[in-house]
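What you see is the complex with one protein chain gone and the rest in place.
The block that comes next holds chain A.
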């Protein structure tokens, strides 16, 4: 599908664009991840507004997380989250065994250190989506073996 390829290309260029501007000194060193994350946050907020237009109201937090794992993920990445785990105390772990934005890279350990660049935007996406549904959270990502990755969502109780 064309729109999928466009998203992948745009995302790749976005990451390399941000890092290039760091080399030229426009963005402070170490702020790149934050910048990408903030971009994702804004996009996530907009997207959730559009996606929830025709859905039923959510009952609770778990309901919202399920929506993120199923509908949201399918629309953005063309597949569902493979595994969702929670401790029922505000921590959710979303596991994707074949994460779309990492499938273009070689599966070995060679590029493992660069993986975090390509996950920052998605972390922001989740955080932005949740925040627009009224949940404040911290989202971190980790990769142990490409292209599988885990997103940890920590809900911040008020």
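What we mean here is this: contacts are C-beta pairs under 8 Å (C-beta built on N, C-alpha and C of every residue); 3 or more make two chains touch, one makes a residue touch a chain; residues count from 1.
Basically, contacts and distances are computed from a predicted model.
Per UniProt, the protein behind the absent chain is "Trafficking protein particle complex subunit 2-like protein"; the candidates were "BBSome complex member BBS1", "Plasma membrane iron permease", "Lysosomal dipeptide transporter MFSD1" or "Trafficking protein particle complex subunit 2-like protein".
Residue in contact with the omitted chain (choice from A:47, A:69 or A:149): A:47. Hidden from this view is one chain, which touches chain A at 42, 45-50, 52-59, 132-134.
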